[in-house]
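A protein chain is absent from this complex, but the other protein chains hold their places.
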Amino acid sequence: MTQPLPAGTVVRVKLDWPELRGPVHIRTPHYLRGRRGTVVRYLGEFPNPEDIAFNRPPDLLPLYHVSFEPHTLWPSGVSGDEVLVEIYGSWLQLEGA
Amino acid sequence: MSVIETESTQLLAAVRQILAAKSLVSDQEIAERIAITDAATPGQGARMVAKAWLDPAYRALLLEDGTKAAEAAGVMMRGMPPLGVLENTEAVHNLVVCTLCSCYPRAVLGYPPFWFKSAGYRARAVRDPRGVIAEWGTVLPETTKIRVVDSTADYRWMVLPMRPAGTEGWDEERLAAVVREGDMIGVTVPTIG
Partner (left out) sequence: MTMHDDPAQPVLTTDVSVRAHHDMGGISKYICEPIDTKPHALDAFDREVDALRQLLSAKGLMTVDELRRGIEAIPEGTYHRLTYYQRWMRSITATLLRKGVIAEADLLAVLQPPA
C-alpha cells in the first residue's frame, strides 16, 4: 500500500451512489457523499465490508478518521462543531490535487 | 408468504432446532454465550474512566490505545473490534452515534441501550447534537463545541468524560460509581449528589 494520507490532508468524499447500480452494502453515510473534510488520523488497514457482506474476498483498505464542518452538511449546522467519521480510503479523493 | 416472514419467535426456535440438529450451534453454547454477554456492563467502562481520572499514565494509554487499556483493566478484547476513546474537555464535548446501524463499544459497556438503536437518535445526533443531549437534560457551556462521532467502520468508540468537581480524594471504586452508561456515549456528563 502507498503511504497513508497524513493528518491535515483535505479530501472530498466521492459523490457516488453505488446504491443505484444494484444491491450493495456501503458504510459511507449519504450525508457525506460529495462533502469536503480533513483527515484527522489514519486508523489502520481493514478488509472492505462492501466485499465481506457479499462473501467476496475483501481488499484491504486504509481507514481514516475524517472531520467535517456541520455548516457544510446541514442548514442549521453549528460553526466550530465537528462531525468525525471513519471513511475508507477508496471513498476519498484529494481535494485540489 | 415467504418463510422469513414467519413470526420471529417461531423462526428463532426453528432455526435453533435445525442448527442444533446439524451440530452447528448447540443450546448449551447459546446459554453460555448469553451468560457471558449479560456479564458485560457499563461498570467495566466506568472502571476504566475512574482509572484514567486517577492515573495520568493510564489516561494516556486509554486515549492512545483503547484496546490495550481495556485489557489492562481486565476486559477480554481478543477478537473484539478495536476500541477508540475520545476525551471530553472544556473546549470539546464528544457524542457517539452509529447512524447506519448500532455499532456500540459492547466489550466495555455491554448491550447498547434502546435509545442508541432508535431511529430518532440515529437521525438526530449527527445533525442536532445539542437538541439530542437536551433530551437527557444535558446543557453544555456556550463555549464548548460538540464533536459527533459516527461509528461507520471497524472501530468502536467511547467517551472519557471529565471528572466532576467535588470528587477530590475519592478512590477508584467511588469514582467509578458516578460514571453512567450515558456519560461514556456523551448524552450526559457525570455529576455527584
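Residue numbering begins at 1 within each chain, and the chains themselves are lettered A and B in the order written.
Just so it is clear, a residue touches a chain if its C-beta (ideal position, glycine included) is under 8 Å from a C-beta of that chain, and two chains touch if they have at least 3 such contacts.
Remember, predicted model here, so these are calculated numbers, not experimental data.
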Candidates B:L54, B:A72 or B:L100 - the one touching the absent chain: B:L100
Missing-chain contacts mapped onto chain B: 3-6, 8-12, 14-19, 22, 24-25, 29-30, 33-34, 37-38, 79, 97, 99-102, 111, 113-115, 117-124, 126-128, 132, 135-136, 150, 187
Sites on chain A contacted by the missing partner chain, in the whole complex: 15, 17, 19-20, 23, 25-26, 29-31, 33-36, 49, 52-55, 71-75, 77
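Here is the rule we go by: only the chains that are shown with their structure count from here on.
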Mean-CA-position distance for chain B and chain A (Å): 23
Contacting residues of chain A [partner chain B, same complex]: 27-29, 31, 43-44, 46, 49, 63, 70, 73-74, 76-78, 80-88
Interfacial residue positions of chain B with respect to chain A in the complex: 82, 84, 92, 99-100, 126-130, 145-155
